[in-house]
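Would you mind keeping the following structure in view while I ask a few things?
Here the complex is missing a single protein chain, while all its other protein chains stay put.
Entry: subunit A
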Amino acid sequence: MIEAVGPIKRKFAPWDDPTLKPFIRFENVTKRFGDFTAVDNLTLDIYEREFFALLGPSGCGKTTLMRMLAGFEQPTEGRILLDGKDLSGIPPYKRPVNMMFQSYALFPHMTVEGNIAFGLKQEGMDTSNINTRVAEMLELVKLEKFAKRKPHQLSGGQRQRVALARSLAKRPKVLLLDEPLGALDKKLREETQFELMDIQMELGMTFLIVTHDQEEAMTVSDRIAVMNHGVIAQIGTASQIYEQPASRYVADFVGDINLIDGTVSAVEGGVATLHCAGVDATIVAEAGPGEVAVGAEAGFAIRPEKVQISLEAPPAGTPNVLSGEVWDIGYLGDISVYRVRLAGGSIVKATVANLTRIVERPITWEDKVYLTWPADAGVILLK
């Protein structure tokens, strides 16, 4: 059922174990700001040691959900449980969760050390223990040399590390990360993503990350909840979300997708036949979730990398063939993106990995091409 995402994660799937209790539980949580409903009757379970991502566009309610867990906002309805305990009425400074802020929110009048020690001092930890813990944290984020600096004397990447160290210093049960890598450049962001995963493994904490960057969510997390308008559109592992999107919204939000509209003309054993009048083709594919029935308006969804592009016509009788002409080519180094214009004028994207050092492309502009794909590569989703 679960695809292997990486060697360390293979066996980690507490959400599939019915005997386990969730560590964090959002129970029918609703949050309204005046007329606006930020979070709408949402129920979500997160398990211990899980690296969980809330993914969605801005305004989808993901940050509000996190802020309710931190205690900065109170749910209008419903409740939030942490380790079986109801959190309602507990102020932020008494909750065993810590947050890394999007803006980092480092105290500008304190040194790096002072920032990291801040939470420990509030706990009333004695000085020698604080010093040991601060030193550990500085080592963890590789900032030993910068202990005496003030935040404004650090680079963006270093500040991000101080913020991380500060939020980890108290060894919270749950670490909340609000767009933690948003301000970093691409290379640094990728490096830091892997570091975050290592740190989470090493400390064995539960991490909840809020992000609008799907690549980031897919890289770091065990499971992702894709959110839209205050509700969860789909929860699953990165590969479930990507390969088995539950809706058009999820398919479209996570990754690149081709959608070809049509009408369902037959359904049998989970396989549907879609008649696509616009492109004059008939597509047979797995029926996605929901009531995919004869006569329903639906769309065939397929990822560009699963579409094969060829100059030669496939043998007669091959199912699922589309033909068109090459409209645009985007060369991205590792892959090339072909935008193929079909008979009806719609565009289908196909990506091809550049496995050799091609100087001249075999397929070029205005070539007549055939698009094919393996039988299980796409899915039929309701409108």
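Throughout what follows, a contact is a pair of C-beta atoms (placed from the backbone, for glycine too) under 8 Å apart; a residue touches a chain by one contact, two chains touch by 3 or more; residues count from 1.
Operating definition for what follows: contacts and distances are computed from a predicted model.
Q: UniProt names the one chain left off this complex as which of "3-hydroxyacyl-CoA dehydrogenase/enoyl-CoA hydratase family protein", "Phenylalanine--tRNA ligase beta subunit", "Putrescine/spermidine ABC transporter permease" or "Circularly permuted ATP-grasp type 2 domain-containing protein"?
A: "Putrescine/spermidine ABC transporter permease"
Q: Of the residues listed, A:T64, A:N98 or A:Q160, which one is in contact with the missing chain?
A: A:N98
Q: Among A:F72, A:F194, A:Y331 or A:W365, which one is in touch with the chain left out?
A: A:F72
Q: Identify the residues of subunit A touching the omitted chain, counting contacts across the whole complex.
A: 70-72, 91-94, 97-99, 101, 103, 105-109, 118-119, 122-123, 166-167, 170
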